[in-house]
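The other protein chains are all here in position, but one chain of the complex has been omitted.
And now, chain A:
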Amino acid sequence: MQIAYLFVCLLECSRTRPAEGAVEDGKVEEKKRNHPGSFVDDSPCQDKKCFELTLAQRGRSQAPLGSHIWERMKPTEMTQDGGGVPVGKRLRFQRPYASVPQFTNSPTMIVMVGLPARGKTYISKKLTRYLNWIGVTTKVFNVGQYRRDATRAYNSFEFFKPDNAEAMKIRKACAIAALKDVWEYFTSEQGQVVVFDATNTTPQRRELILSFAKENSYKVFFVESICDDPEIIAENIKQVKLSSPDYIDCDKDEAVADFLKRIECYKLTYVALDDNKDRNLSYIKIFNVGSRYLVNHVQDHIQSRIVYYLMNIHVTPRSIYLCRHGESELNLVGRIGGDSGLSARGAKFASALQTYVRKQSISELKVWTSHMKRTIQTAEALGVAYEQWKALNEIDAGVCEEMSYEEIQENYPEEFALRDQDKYRYRYPKGESYEDLVQRLEPVIMELERQENVLVICHQAVMRCLLAYFLDKSAVELPYLKCPLHTVLKLTPVAYGCKVESVFLNIEAVNTHRDKPENVDVDREPEEALETVPAHI
């Protein structure tokens, strides 16, 4: 009986449908109450009922209609009703905000605080990248940039002396100009979070920002970076200051000397956030690159997530290796999804990967795979311990699982077109969207941030999502990132971004990348739809 159970397990448990959101998942913004994404069947009358349901909601809906609601309809049958709502024979609603979480109601300003070379810009850019990736529209406003635009040429640290009245005027004007742009971003561009990147080292400056926020009903969360380790500061200066536009014509030693004097200028007036006086403010103080944190008065979900993220990132040098499983049997015949084993060439890749990893001589490398056969088989060839993550499973193509693109075009031509119209948000019937994928990959990203050297053996759509996080790619670019088989991407954090090295391990494989075709209309010809399908058996 035990043997039978095991045998069945091997047969049945290998193909597992990914959990809809492994650890972290999200929710649809409450105002955009819409029609559910998963269907029992695809019959039109079913859709009509749901459509009617949503129409009824519309009457009470608080959601602004228009560009947010993406509707599928045949162009010829579109007419407008009095409320500017296109009416007519609609096929189905797609929820554009399928699993985007509602993190916060009011816009939030994250305000950096700290002396120069304390990692404020590093944190600002990283945090912004993370928030955008999880679907919270975020933008950085770097006041130093405004200053460079206002003063044209940087002379010396004297500009930053507290008794330089002329310069103080300019610096204040820059801060105010930046705040004005913040307002613009929140108002016209519907941004949700702004990161205000400047030293903000005096209570007066912080008070200015707090008043501005209060006037406009923005929430404020301070992030203060405190560091007195001279080695860390020296490393910062080397990594990001020497190449700054300010020091473009200086030699290294001059630049370092000038910058250190600049820091001294700020020290004279620096008042850190005070445990007592600022007890009603919301903030996190980061000490010495994360060995210690002080968190005060977290107000809401987004602030809680920001704190969690900031507490998990580090600056220890390391590399992240991303690659797909070796070529699989289904890859060969041009079919998507499924849970097939490696092809002969795929197995060869696994060996080549083992050689590559050994040669790289990586200190304490962790290896992660999904729960699917093809990644596990690839990892097995490495001969080292590996962890399986269900969250790394390939995107679930629902009713299209194991189909070739030709078959999808034949059986679901509309779905195929709709997917090409918005590949990021499109959810396969009974399946997932890239947007869903990002939600379920968030804990993977969080753990990748905590870890040091990691090799992630995953799948095409999954790798695109992870890559988009590291390389700050938008939702439009993400589903079309090139992640070919048998190629390892080595990502190494450097300065404010990520260095990418692409290593093709020299084992031939099919191409599985399908570019966006020119014609994405639902009534396009099959040839137009299949124009960009890569070759297969």
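What we mean here is this: contacts are C-beta pairs under 8 Å (C-beta built on N, C-alpha and C of every residue); 3 or more make two chains touch, one makes a residue touch a chain; residues count from 1.
To be clear about the criterion, contacts and distances are computed from a predicted model.
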{"item": "Omitted chain (choose from \"Adult alpha-type globin\", \"LSM complex subunit LSM3\", \"Peroxisome biogenesis protein 5\" or \"6-phosphofructo-2-kinase/fructose-2,6-biphosphatase 4b\") - UniProt protein name", "value": "\"6-phosphofructo-2-kinase/fructose-2,6-biphosphatase 4b\""}
{"item": "Selected from A:Ser106, A:Asn164, A:Asn296 or A:Asn453 as touching the chain missing from the view", "value": "A:Asn296"}
{"item": "Listed residues A:Glu414, A:Glu447 or A:Glu531, member touching the removed chain", "value": "A:Glu447"}
{"item": "Identified contact with the non-displayed chain, of A:Ser211, A:Ser304, A:Thr355 or A:Thr492", "value": "A:Ser304"}
{"item": "Positions on chain A contacted by the hidden chain, ascending", "value": "1, 4-5, 8, 12-13, 15-17, 19-31, 33-34, 36-40, 49-50, 53, 57, 60, 62, 98-99, 102, 279, 291-298, 301, 304, 307-308, 311-312, 390, 436, 439-440, 447, 450"}
